[in-house]
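Only a part of the assembly is drawn; its chains keep their places, and the rest are absent.
Chain IDs A and B follow the sequence of writing; residue 1 opens each chain.
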Amino acid sequence: MKPSGNQQLWLGDANANSYRSLSGHLRLAPERRNNSTSPKLKVDFNQSTGVAVMHMQNPPVNSLSLGFLTEFCIAVEKLEMDKSCRGLILTSSQPKVFSAGLDIMDMYGKSPEHCAEFWRAVQEMWLKLYSSNMVTIAAINGSSPAGGCLMSLTCDYRIMADNPRYSIGLNETQLGIVAPFWFKDTMINTVGHRTTEMALELGLLYSSSDALKIGLVDQLVPEDQVLATATKTVTKWLAIPDHARQITKSMMRKPTIDKLTSNREADIQFFVNFITKDSIQKSLGMYLEMLKKRKS
Amino acid sequence: MKPSGNQQLWLGDANANSYRSLSGHLRLAPERRNNSTSPKLKVDFNQSTGVAVMHMQNPPVNSLSLGFLTEFCIAVEKLEMDKSCRGLILTSSQPKVFSAGLDIMDMYGKSPEHCAEFWRAVQEMWLKLYSSNMVTIAAINGSSPAGGCLMSLTCDYRIMADNPRYSIGLNETQLGIVAPFWFKDTMINTVGHRTTEMALELGLLYSSSDALKIGLVDQLVPEDQVLATATKTVTKWLAIPDHARQITKSMMRKPTIDKLTSNREADIQFFVNFITKDSIQKSLGMYLEMLKKRKS
């Protein structure tokens, strides 16, 4: 997939240089972490195994902001283009949360142009992950609502911490917004039509054990073993010849991916029209007020 | 969906006037019930909750006759157009049966024109229910074969009486007839491809507990709690903002609905050609004989 015009801007992102070289165990310099431009991702690439672990560190809850998504897509693309990187584990550095999903601040009170750019970045994240040639494993070590759930669903395998307080699901309707068709398609591909219908209409969040029951995640392990299990799992997947696995993965996912790539601009337009409506902006405003009150 | 030409006739139905006003708790006048033109439906609309309960009362087994379907579609359309009505519960006033399905008397020994009109009414019932903007709950308080099962499958949620003597399923092949593609599609959307394939080819009727196991119904409760549970359930669904739920529902069901709307006349023609065949008429005749013998 060629980066579109808009993504040229991303390549100019202040943090982009951090990911230029991915040889050996790359760790971003710790002194950068507290900068205002501190990287939102820590990528550990183990060249001997060919597996990269991407730790999301966008405090407090790994919101998928435009900035984060930009950095994320660059990082994934660099790994994708590095022939020596064959596996990718996604996990969180933040306590109790994998990712809280799309950043509402990029949809609330913003210009149509900003909303369009944001949505294109969400699409890009999904396209890059769902079509990745790498083996992708979600090491879900915390709650994972909405966009966080979507990110998990794009992976080849999902391992979640066995903690009843962690939940996962596409709960958009609870906020008065709607998961677009490609979120829906990804969920149908994972848990089937009926479960998706009820889950999306009610905006259901599932506890980790319920998520396992419906197949929204593949495995539960104690929280301190999530990453180790992901590492073992990726090794198992990498035992399969890459070309056969990749052709098979593409065959399974191509129709779903093609639906978005051939409707990408219309999908952006639909999102922008929807999210900039007065009534939807009001809903988001009320939701933000509610979040503020809950904190105080 | 605009009513087609044929439906103009239905609007002239003798019972149509009964449903003109739907304000407050509407109950059809009891003195009408024993008329030869007594209404086949009792609609209780609770304006404070925004929920209508539709009791099917077409003795003895709520057969879906042309007359019943006509009345049913008018009633649903009126509720659909009433902005204050947001939820619909379907249930039966007849003992032991939710609905016995399509009325064979409208397919046996009838003219092609009558069969066509009947089939258009079956399509209309499905289209209205499957695309309803209301939250629809099937309160299945009795057996529900064939068309009765289809009606249940169109709803957002199915609650069945936990009674091993009640069964549900699309058992058309057992009668030598065939569930059309949109019955099939609705069942696939609910229980998946493989379960549907075996269920339709064998014309399987499932006990309530088996129906729960395969996902044909969502919940079993004691018979006397079916309606109360449906009322609680509709409240939960109505807590989701209407517009988000409705867009999501439409996104899930539109492809299936579009398949019928764009093939409606061909589907009618196929049904009429099939059902008026000598061999099929003979099968239906034998089935009716068998029913008569069973009664005596």
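We take it that a residue touches a chain if its C-beta (ideal position, glycine included) is under 8 Å from a C-beta of that chain, and two chains touch if they have at least 3 such contacts.
Note that the structure is predicted; figures quoted are calculated from it, not measured.
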Enter the number of copies in the whole complex; the displayed portion holds 2.
3
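The rule we apply is simple: only the chains that are shown with their structure count from here on.
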How much rotation, in degrees rounded to the nearest 5, is required to superimpose subunit A onto subunit B on the basis of Cα coordinates?
120
Per the C-alpha means, the centres of subunit A and subunit B lie apart by a whole-Å value of 41
Given the complex with subunit A, which residues does subunit B contribute to the contact?
156-157, 188-192, 215, 218, 236-237, 240-241, 243-245, 247-249, 251-253
So in the complex, which bits of subunit A are touching subunit B?
172-179, 181, 184, 192-194, 196-198, 200-203, 279, 283
